[in-house]
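Incomplete set of chains, arranged as in the complex.
Chain naming follows the written order as A, B and C, and within any one chain the residues start at number 1.
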Amino acid sequence: AQDKLTIAAASDLRFALEDILRDFKAEYAQDLTGLSVQVIYGSSGKISNQIRQGAPFDVFFSADRHFTQELFRGNFTTDAGTVYAHGRLVLWSPKHDMRGVALTELTADKYLKIAIAQPLHAPYGERARQSLVSAGVWSQLEHKLVYGENIAQTAQLAQSGAADVAIIALSLVKNRRLTSDTAAHYQLLDVSTHQPLLQSYALTKRGAEKLPAQLLVRHMASGKTRQVLAQYGFELPGPTHQVAE
Amino acid sequence: MTALRIKAHWQRHHFSLNIDTILPASGITALFGRSGCGKSSLLRLIAGLEMVRDATVIFADQPWQRQQNFVPLHRRRIGLVFQQSGLLPHLSAEQNLLYGFHRVQPELRRLMPADVIRMLELESLLRQPLTSLSGGQQQRLALGRALLANPQLLLLDEPFAALDSLSKTAILPYIRTLVDETGIPLFFVSHDSREVEKLADQLVLMDGGQITEQSSLTTALANPNNPLFDGSDIVSLFFGVPAEKDSWGRVPVLSNACCLWLGDLTEPVPISQGQVRLSIRAKDVSLALSPIADLSIQNQLPAHITNITPYRQQFLIQLQLADGQLLQAEITPYAAAQLNLTIGKPVIALVKAIAIR
Amino acid sequence: MTALSAADWQAIQLTLTLAFYTMLLLLVITTPLAWWLAGERRGLSAFSYWLRTLVQTVVALPLVLPPTVLGFYLLLLLGPQGVVGSTLQQLGLPHLAFSFPGILLASVLYSLPFAVQPLQQAFEQLGRQPVEIAASLGAGPIDQFFTVILPLCRGGFVVAATLSFAHTLGEFGVILMLGGSIPGQTKVLSIAIYDHAEAMNYAAAQQLSLLLLLFSFVVLFVVYGARRKTGSL
């Protein structure tokens, strides 16, 4: 059996994937003795760049289906990506209770700095921008915005207290490490205000030949995984559907 | 007379400098002593280049260093020539020369570049890059630079060591005149007793970090055991006023009751009031019992013997001339016996006109 | 070649300003610091001796921390909840996170060793004599600095200036963390390039990189060329 599986994943999946993999290893303990699983987190853009340059990744979890599609077009993955969940955006602050706060209220003076991920390349950043635009406050808020390289760093900007509010992934707010008293004080953004965040994964050419990778694909579709994903605030699509290309 | 008060106990590694003295700060003072005796250290102390604790340096009532008081070098107005060539490598020869001059208030400028350049023959060096100067050229430049800083005190550490003899012949009288005219006191270190004889008014002898003797040059030279003479010749000084050349080109130098004939007067260094100072090696003085004719030696001076001392396997005969000046003659024991020399005996001192410096 | 966007030009301008001020500040700060560090060791008390070693070590530490980590801690420190940030706010001043002064401070801190070390080395190799000569010719400390130390240690200053300028040009992690990529204020060139590259906007990334390289090349070439002509020593 292959004894090593290398997974590259977008930052928003960080906490959910830990649980998923723990279950995965427990589930296939007999089939996969001595398996070591490495996960490398990063921005979807950087990871897909690295895959193009021959990075030794077997599975790629992207925050946006766009990246798996591009890789498939370049013949680096076996398919255009399986959508396993939809990401959700939340408005969150470590200092203020954001429950019930509408995007339009961000113009208030108490919100000096608002952190979002870089819309140029981070999927969550682009969706945050869309929401702000559709709320009609983008141009008013633009001078308050600070940008994180990826969604995890965006969360850090707020967590350090330097930014007053952040628009980040629900999955990050739902993780254990965020202190409980502030963790609940978030406001979900309406999915209708932005294009969907289609979380998709794909096997790379080298991963396709590996048994553990194939088993992981099977595990991703399992109920247990769906449960974990839901727990971390991901919205689940209907029973696993291949995105047509 | 201005004075330089120095008091210091300074431990430099294994060496200790112990000075507690008042030096006359006028005219030219030579520092003489064996290598490693502390001459450069003393100059550095005076200049304030070393923070010696609890030292006292007072120059002409300016307390340069006393207790907590410490005037930094750049406010002491000292002209310094370092023992190791000390040119600023990033400046041109000309910029080096004028570095100090530009920092002197115009009203304090008494020495002007044009004169110094002429006297030290620096003209042709000024346009050369610094790295292309030979050792002697560097030394002349450093000397000129110190002079042009128009200081109130000159401290020169072996300033003539790399000069060729022609340059030396030209520069020493210039330095003499300069000190006399400007009144800037000058201290210099030298290992060349001839330089000292020619230039110095006072002599400071050092040994093992201490000043062992300080006196006027005349007094110092009267002592045949003066370390100045170690490895070189005993010299007496004769002070007199030169008169007109005679038709033979000889120059008479007159003191009270004596006349010394000189071959010519190019070399002697003038000192103040028209006087010149002549040095006469004891080895150049012969003795006879009566005047001698048909001899090329022209100075035949009546004198009487004041002292006879053995000196380095020879005899040193100290003579008093008619005008009271002291003259010394070095004589073999054989000659002393032949002439039957005794104290008080009148003799004729023979000195070649040409041998007088 | 597509024309650079206005935002790109803004990033370029910001970066140059930042690098320039950083270099300037560093030269001003590190010159006395390096002089002190390079001072005579002989006859130093044990205390002064170890104090110097300590300072020298601390000065070198910004080198060691990964820039993003350094940036994160600076964010904690300079933000409204940090010691520095909150103090500033109590004084009625803005805190330093996400501001130009903030990233300037960070750049200075981050490039500190690159300025101190070459200067210190130059001062150590200089020795005492040139300064002594200048003092003997009536030059006071300031005069000595500008007419002797500066020209004689020109090599050291050029290295210090080049390293700190260039290092700031290329700085990324610290500023990313602390600056928040605000266009015109903290979005410097390196971040702009990174953003283009991540957005797979390779043409723009490449164009900006090339521009940066070309500019730096010209500046460095001129600096080094001129330096060698006059001969730094």
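Here, a residue touches a chain if its C-beta (ideal position, glycine included) is under 8 Å from a C-beta of that chain, and two chains touch if they have at least 3 such contacts.
Every value quoted in this text rests on a predicted model; they were computed, and no experiment measured them.
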| item | value |
| --- | --- |
| Subunit formula of the full entry, expressed with the displayed chain labels | A x1, B x2, C x2 |
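Here is the rule we use: only the chains that are shown with their structure count from here on.
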| item | value |
| --- | --- |
| Co-neighbours of subunit C and subunit B - touch as defined | none |
| Distance-to-centre winner among chains (Cα means, whole assembly as reference) | C |
| Where subunit B and subunit C are represented by their mean Cα positions, the distance between them in whole Å | 56 |
| Whole-Å gap between the CA centroids of subunit A and subunit C | 37 |
| Where subunit A and subunit B are represented by their mean Cα positions, the distance between them in whole Å | 92 |
| Residue numbers on subunit A that touch subunit C, as the complex places them | 43, 45-46, 49, 70, 113, 115, 118, 120-122, 145-149, 153, 156-157, 160-163 |
| Residues on subunit B engaged by subunit C in the complex (per definition of touch) | 47, 49, 72-75, 77-80, 82, 84, 86-90, 99-100, 103-104, 145-146, 149 |
| Subunit B contact footprint on subunit C (complex, rising order) | 129-130, 132-141, 143-144, 147-148, 151-152, 154, 233 |
